[in-house]
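A single protein chain has been omitted; all remaining protein chains appear in their positions.
In order of appearance the chains are A and B, and numbering begins at 1 in each one.
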Amino acid sequence: MSTDAPAAASASSTIQRDSTGRLRHLITLEGLSREELTALLDLAQFYVRAPGDFPARDKSLAGHTVANLFFEPSTRTRVSFELAAQRLGADVVNLDMTSSSRAKGESVLDTIYTLQAMHADILVMRDAEPGLPAYVARHVAPHVCILNAGEAHLSHPTQGLLDALTIRQHKPDFTQLRVLIAGDIAHSRVARSAWQALTTLGVAELRIAAPDDLMPAAGEFAGAVRYDDLDRAIEDVDVVMTLRIQRERMGAARIQDERGYHQAFGITAARMRRARPDAIVMHPGPMNRDVEIAGEVADSPQSVIQQQVTNGVAVRMAVLATIVRNVHARRQLQ
Amino acid sequence: MSTDAPAAASASSTIQRDSTGRLRHLITLEGLSREELTALLDLAQFYVRAPGDFPARDKSLAGHTVANLFFEPSTRTRVSFELAAQRLGADVVNLDMTSSSRAKGESVLDTIYTLQAMHADILVMRDAEPGLPAYVARHVAPHVCILNAGEAHLSHPTQGLLDALTIRQHKPDFTQLRVLIAGDIAHSRVARSAWQALTTLGVAELRIAAPDDLMPAAGEFAGAVRYDDLDRAIEDVDVVMTLRIQRERMGAARIQDERGYHQAFGITAARMRRARPDAIVMHPGPMNRDVEIAGEVADSPQSVIQQQVTNGVAVRMAVLATIVRNVHARRQLQ
Partner (left out) sequence: MSTDAPAAASASSTIQRDSTGRLRHLITLEGLSREELTALLDLAQFYVRAPGDFPARDKSLAGHTVANLFFEPSTRTRVSFELAAQRLGADVVNLDMTSSSRAKGESVLDTIYTLQAMHADILVMRDAEPGLPAYVARHVAPHVCILNAGEAHLSHPTQGLLDALTIRQHKPDFTQLRVLIAGDIAHSRVARSAWQALTTLGVAELRIAAPDDLMPAAGEFAGAVRYDDLDRAIEDVDVVMTLRIQRERMGAARIQDERGYHQAFGITAARMRRARPDAIVMHPGPMNRDVEIAGEVADSPQSVIQQQVTNGVAVRMAVLATIVRNVHARRQLQ
């Protein structure tokens, strides 16, 4: 690891805007207005295609170069961004940062400067540590955009957007909805970004349910109602989002094994019957079947998990196209 | 490994056809008619270019997305499929499955559903275990095609096609030919696919030669004449196909080392003199020089090994174009 390790980002929401207030990077959903979120969802919806149809395709990113820098590996998110960029006509390069440059002792910032000097102008980053995207955003040239593809437990903005889009496709009026996020909330960037999006979009009630030791600190998730009993939490909700649980976290939650977790915090068919009859079930993937979610629930008609994946590509196309449009707008104003 | 491990495929040849009887996937050459094989070889021949010429290129796959999923690594086959897809205008993504998703405990089927939801509609798969391609084919959406790029010891259909194409370029009339496949037949998907193709194409005589313990079970390779003595097996044949031997298999065959294998089952210049004077020599690659084949034979004028590689890209283009054409035909009929 280099010596220029970034401090935790406190001002991601400020740094991601240019002097005209336009989005320049996407590091967090914090601070995005309802109008901004709606515009991104609308553009994403424009890019959605039915299964079996050809994917949407245009030239919004022609001439641009997207570099995927994954310091934490994630095949699924990397491929989603890669396809989104390809389908908008960008050049794409993949850098597996888990091994290469850090091994050579080069500072992350020098790696970024190198890519920037090669005219890579959109950098998609994932990192297990907090702070890198904002840190990098503070240092790149004016024409370079940083997209956060997952940052520690803090932020995963395109996931939050795809979750909001998926909900909207089934339940268009957020102000009528009760949404439950269940599982390892404390360590979940998915939960934090979903909370930010859904709160701004005006969800009627947001519930979070977690084992005691996986509940976030008191100051977090303002406005959310907290439950430690999933059976009560799920009652009458319209949307159930469950989260991936990592085996090593169960111990911290004083849960013995996967079976025990499933009993206490798994989304089962029985539990789903406590929710609204037309409730939808969501999972960010990859799933541990029969741990945080019963296989039969994941495959049930209420499940919109594959739709989330389709929406993921569409949302990333919308973000890429918006960010690039803002770069061009900014230039014309100067 | 996930819990949804597929059972061995018994009905790959059925599952790979749609309700109109058209090829929808390519999992095995079993059950393909002589006309179907000939049509694929004819289209592949259309895509063949001489060394030094530009490769063939068209837009047959425009709008399509090919995902290479290699659960067993193979740079040469992956690159061959990647170039075939690129040259037909597809978007291509590579997933190294040896590490990523299985490590995360996601079921293979959920990985497939994820790719399908991203509008990846052609999935090229290689796996060391039997059954995965047919298992996946049984579960994907109607517009998704599975291409088998190597399955355990069972099937490697594009290899079988490229072998048939290479033979046809030198010896156009299969019904006049004596073909020998020599080496580790028991463990060879190359041998099985070649046997299927050549039998259907009406080869006059197919011989298989292997050390006793590397000979396939009695019920397999119907119609082939079995030899344990390579010197006798090679006599007067028109085509010699030798197979890669893996060191760990020699012990099973009670052969001490590579030198011993070469003496007993290597294709040497001396042995080649027992074949027809115009016989061709083939190897699927990568070669162990001076083990299963003498270096001087691999480099001799009788060797068509590099032509096999060129034909491999052409055959994969033909399969991709055919499969996609069938998807479109099926839609118009519905």
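In this text, contacts are C-beta pairs under 8 Å (C-beta built on N, C-alpha and C of every residue); 3 or more make two chains touch, one makes a residue touch a chain.
Values in this document were obtained by computation on a predicted structure and should not be read as measured data.
A.B. asks: Would you indicate which residue among B:S13, B:Q86 or B:Q169 is in contact with the undisplayed chain?
C.D. replies: The single option touching the absent chain is B:Q86.
A.B. asks: Using the document's definition of touch, tell me which of A:I15, A:V79, A:L115 or A:A164 contacts the absent chain.
C.D. replies: With A:I15, A:V79, A:L115 or A:A164 as choices, the missing chain is touched by A:L115.
A.B. asks: Considering the whole complex, which of A:A11, A:A39, A:A56 or A:V93 touches the chain not shown?
C.D. replies: A:V93
A.B. asks: So which of B:G31, B:G63, B:G260 or B:G285 would be touching the chain we can't see?
C.D. replies: Answering carefully, the residue with contact to the hidden chain is B:G285.
A.B. asks: What residue numbers in chain A mark contact with the hidden partner chain?
C.D. replies: 3, 63-65, 67, 91, 93, 95-96, 99-101, 104-107, 110-111, 113-120, 141-143
A.B. asks: Spell out the interface residues on chain B facing the chain that's missing from view.
C.D. replies: Residues touching the hidden chain, for chain B, are 49, 51-55, 57, 73, 75-76, 79-80, 82-83, 86-87, 285-289, 306-310, 312-313.
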